[in-house]
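Excluded from the complex is one protein chain; the other protein chains are retained at their positions.
Each chain carries a letter (A and B) given by its place in the written order, and its residues are counted from 1.
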Amino acid sequence: MTNEAEAVLRTQDLKKYFPIRKGLNPFSRTEDKFVRAVDGVSISVPEGRTVAVVGESGCGKTTLARTVALMTPPTSGQVYFDGKEITKGRIERAELYRHMQMVFQDPESSLDPRMKVGASIGEPLEGLMRWNRDVIRDAVKRSLTAVGLSDEFASRLPGQLSGGQKQRVAIARAISTQPKLIILDEPTSALDASVQAQILRLLIELQKEFKLSYMLITHNIAVAQYMSDVMAVMYAGYLVEYGPTRTVITKPRHPYTIALIKSAPIPDPERRNLLQVEIKGEVPSAINPPPGCRFNPRCPYAEETCTKENPSLREIAPGHFVACHFAEKTE
Amino acid sequence: MDTLLSIEDLTVVYDTAFRRVTAVDNVSVDLKRDEFLAVVGESGCGKSTLGLTVIGLLPKNTAQVTAGAVRYKDTDLLKLDRGKIRDYRGTEIAMIFQEPLTSLSPVYRVEEQIAEAILVREARKAGHLFTGKVMQETYRTNSAPGPSRFPKLHGRISLNLRNEIIEYLKLVRIADPEQVLDRYPFELSGGMTQRVMIAMALSQEPALLIADEPTTALDVTTQAQVLKLMKELIKKVRTSILLVTHDLAVASQVADRVIVMYAGEIAEDADVHSLFSKPLHPYTHGLLSCVPSGYKDENELHPIAGTLPDLSVQSVGCKFAPRCPRVMKSCHVQRPQAVTTEKDHRVSCFLYDK
Partner (left out) sequence: MIATLKEQKLTRTPSSFRSTLSLLFRNKESIIGFAIVAIYLAVGLAVTIANALNFQITPYEPIQQNVGASLGAPSPSHLFGTDFLGRDVFSRVIASIPNGLVASFCVVAVAICVGALIGSVAAFKGGLFDELLMRFTDVIFSLPALVIAMVIAVALGPGLTHMMIALMVIWWPPYARVARGEALRISHQNYIEAARFAGQRTGQIILKHVLPNISMTLLVYATLDVATVVLTYAGLSYLGLSVRPPLPDLGEMISTSQEYLILAPWLPVIPGLIIAVLVIGFSLLGDGIRDALEAAA
């Protein structure tokens, strides 16, 4: 994939399983089943670029983000940040978060409703950098300006802000430590269209100005296409397609990616792709995935092999990887 | 073409503890038979209120219709009392909502809920108030003796009724209707429950189906399936659809006509092809250029400057004026009236005032 020396973040066969116990007994061991939320994902985020991890609910993208950020320990596999392994290494989370931050989906719950905006933005500086109050105050002012908010916002409470303004504050908080990587978890899903556009533009400008790398988690193809350079499509816990965004959007090869892109509504009544989508069934259970390729029950190209063997990612064109036995057919 | 629903000069106001908000301000809309009409706008534009007003489900304590009429087949629904409205709601006009899981009762199985809907329909048709009598008379074959007010237990629902339910489930393209009948709503996925909701709504044989953000909570592929389904239904069962959505792209994919609302008013009202090829109102234009469209090569997003106006404040002039890139002096003084430019393309903007 990408040259490893350039990657600010890289995962190697990352897996995250959640154990399920039968019944209420917290000590029961019998019949342990697992929710295979992330089942062997290897991606990398090149420096200064945006990688979009796209998929629908239950595909594991949010779990991937949380595992990468060490919010929850991985079941197996490794995560490398700036070349250093962070999963088993001695890197403290406090050290990591100076360089890796996250912006969450719901702006309403991203800010402590009882804390002034300035205090929220300065919290990472106080907890991670241990600067003194004056330095922090200046840094907060600079962050606010960077996201297009005036100084007076620092002394306001979140309840006085609109959704878009709250999200800007969340972004201001994330950039306050000048991180290298920001994980954006559906940053605009909860916002109106016009506000969404403002935030997306803001993120792009910040990326240019501060040389940030983004890992963008989204289910919205249009947003992924607008923001990202590399696109990774996830389904039922693993990567099904991976490559430069333009290629994946214009020449998708995995049947799921094809259906996904066709389903994304385009504001053009002359091109009603949505009405031509041929996909049946539902997302499979994460506890009992279907044998072989997890997409096979819903796939219009499925054959016998698909029910036996789970395909791994293979390079079907330079830089373009697909996990499908019959990717050639989908051209 | 027949006009099914005609909303005239409707104004709806919410009176909360702190202030009075004008949610819908002098709105006039027409919906024809077999038409798929989409009402599009951002949050707070009044589109949901519009839908709720038609079906008579506005919150009694806070909402008030202060002006206008809602004419359904020439009857003004607003003038009807509670009982008469109920005759329409459920038989002629049905509604589905955004969160399918909270719209279905969690303690009854799918079969029972749809059966209830059908029995209510039959009761109304027969002019009865309670369904017990109807159950006795209409579905006596194979049912348990004695009237029951609601179809309660598995096996007590008559075969006829069960078959009818299965037909509706098949109509909404549910793969194993017999399996789904026995399930509780929480056992089904979002897409399935939304289909069940549509089936329930259709079982009332409505002439008009109002859908309030029915796919917002669903995955993109599921959304595509449900929207496809809704489009088919217009032809199959001759139900007109009023779709309320914030997603302009969704509207473009399925609607015949689109109405764009802003701050309680209609900005533009046109055939879907005209609206997207020639958006007239600056707001529509703004909305279109701030939606990232996956297929265009040039990737410029132009956000609309400013923020939504405060609906509790009486404004003078066009509500979009503070944010309008093509604002003129007259925009601050007077509210623009709707002007029809070409066949069926109406816009409220001084730019097009003759």
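Everything below uses one rule, namely that a contact is a pair of C-beta atoms (placed from the backbone, for glycine too) under 8 Å apart; a residue touches a chain by one contact, two chains touch by 3 or more.
From a predicted model like this one, the values you see are computed outputs, not experimental measurements.
Contact with the undisplayed chain is limited, among B:189, B:307 or B:341, to B:307. Within the whole complex, the absent chain has one touching residue among A:159, A:281, A:300 or A:319, and that is A:159. Contact with the omitted chain, checked across A:126, A:315 or A:328, is made by A:126. One chain of the complex is left out; on chain A, the residues touching it are 26, 69, 71, 93-94, 97, 101-102, 104-106, 109-115, 120, 123-124, 126-128, 146-150, 152-153, 156-157, 159-162, 164-165, 168, 170, 173, 198, 201-202, 205, 209.
The rule we apply is simple: only the chains that are shown with their structure count from here on.
Per-chain CA centroids place chain A at a distance of 33 Å from chain B.
Taken together, the chain B residues at the contact with chain A in this complex read 42-43, 175, 189, 191-192, 219-225, 227-228, 231, 246-250, 252-255, 272-273, 276, 286-288, 290-295, 299, 301-304, 307. Interface of chain A with chain B (complex): residues 56-57, 162, 164, 192-198, 200-201, 219-223, 225-226, 249, 259-275, 277, 279-283.
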